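And then chain A:
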Amino acid sequence: MAVDEQVLYSVKNVKKHFPIKGGLLQRVKSHVKAVDGITLDIYKGETLGVVGESGCGKSTLGRTILGLESLTEGELVFNGNNISKYSARQLKPFKKEMQMIFQDPYASLNPKQRIGDALEEALIIHTDLPARERREKVVKLLNEVGLKEDHYERYPHEFSGGQRQRIGIARAISINPSFIVCDEPVSALDVSVQAQVIKLLKDLQEKHALTYLFVSHDLGVVRHLCNRVLVMYLGQMVELAPVEKLYENPTHPYTEALLSAIPRPAVGRKRERIRLTGDLPSPSNPPTGCPFHTRCPIAKDHCATEKPAWRQIDDGHFIACHER
Partner candidate 1 sequence: MSTEVVTQQLPAHKKKKEFALLKTWKRLIKNKMAIVGLAIIALQLFMALAAPVIVGVDPNKQNLELSELPIGTEGHVLGTDNYGRDIWSRIVYGARISLFVGIGAVSLGLVGGVILGLLSGYYRRLDGIIMRFVDLMFAFPGILLAMLVIAILGTSLVNVVIAISIWSIPTCARIVRGSVLSIKKQEYIIAMKSLGASDLRIMFKHVLPNCAAPIIVFATMRMATAILSTASLSFLGLGAQPPTPEWGAMIAAGQEYMWTSPHMIVVPGIAIMLVVFAFNVVGDALRDALDQGMSLDK
Partner candidate 2 sequence: LTGCSSSSSSGGSAGDAKQELTYATTSKVVGLSPILTNDSVSSTVIEQIYETLFVRDNKGEIVPHLAESYENPDENTWVIKLKKDIKFHDGTPFNAESVKYTFDKLKDPATAAPRASLLAPVSSIEVQDEHTVVLKTEKPYGPMLAALTHSNAAIVSPTADKKQDLMKDPVGTGPFKFSEKVNGDDIVLVKNEDYWQKPAKLEKITFTVVPEVSTAISMLQTGKVQLIDALAPELMPRLEKIKNVETQKVDGTPVYYLAFNMEKAPMNDLKFRQAVSQAINREGYLKKLNGLGVYSNSFIGPEVFGHPKDDKGPKFDQEKAKELVKASGFDKKEVKMLVANTASYMNMAEVIQAQLKEVGIPAKIETLEWGTYLDVSKTGDFDITIAGWSNVTGDGSELLFPRLHSANIDATNLSRYKDAELDKLIEQSRSVVDQEQRQEILTKADEYVMTQLPVLPIYHGIASAAYDKSVKGFKMEPTGQWSLYSVHRE
């Protein structure tokens, strides 16, 4: 899959710190550095996978990119427009281009709204299709994600977890955006439906030159869908590489550990994973130097003090590590 080398979205040194409050007066005690300096170019038409430990800031990165969280620092440049300081009105045309599939599908659906109406929302906002066509389109979307027209009239609480997730997907793709942040879009789907949905996403990408930022824990899915993969650790980038290079030649010790832990769907083949030991670092008080050094099997003394530089080790393959 050749990637068009045209930058769609450029993320420059983005940081997002959440305040932690405490005490009776709710004073800010410290900050969680959920995203701590991500610089990234996302190319038109590619699928950029984001993987990393739970809590390392993947969702926050996705939400920040879409402007759902305010920026603590950094710049967002979409299609050449620096949108970091745009007003809501200025942003509106961009909203149509950028969509999000939320990690938590149930919470992201209005409990008082029928699913059909929820799906029509986006169409009403961004298109001026007449009611009948909207409905047709929604029914088509429902079918595409494996649901039925009868589901149109249902409320969110009447669905199973996987069904809700598919509704979230249908909503995001309904207005043909050019960029979608998919935050674990298929985690609640059984493999067969998952395959169907992934196919759908791929088809759409081919048809409309869609770009995905694909956050997932399912490394199998990532391998099948993504062109490049970003590995995050504690809000920072540790490795970025084209998918094959990453799977064949994981360089950063965290990536290695991650890949080694993939469960295989065959009985008796226990994973021979690299067990990470050492202290779990806290995002409110991240370790100095390399964020991974507390658990890194090959850490040296200087890893604890010096921050490793972000460097290219191969064509399109970057890592931040002193030792590799």
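Convention: contacts are C-beta pairs under 8 Å (C-beta built on N, C-alpha and C of every residue); 3 or more make two chains touch, one makes a residue touch a chain; residues count from 1.
On the choice of candidates, all candidates are chains of the complex that A comes from, given by their letters.
As the structure is a prediction and not an experimental result, all values here were calculated from the model.
Here chain A touches, in this complex, candidate 1 (chosen among 1 or 2). The touching residues of chain A, counted against candidate 1 in their complex, run 66, 68, 88, 91-92, 95-96, 98-100, 102, 104, 107-114, 121-122, 125-126, 131-132, 135-136, 139-140, 143-144, 146, 148-149, 152-155, 157-158, 171, 175, 196, 199-200, 203.
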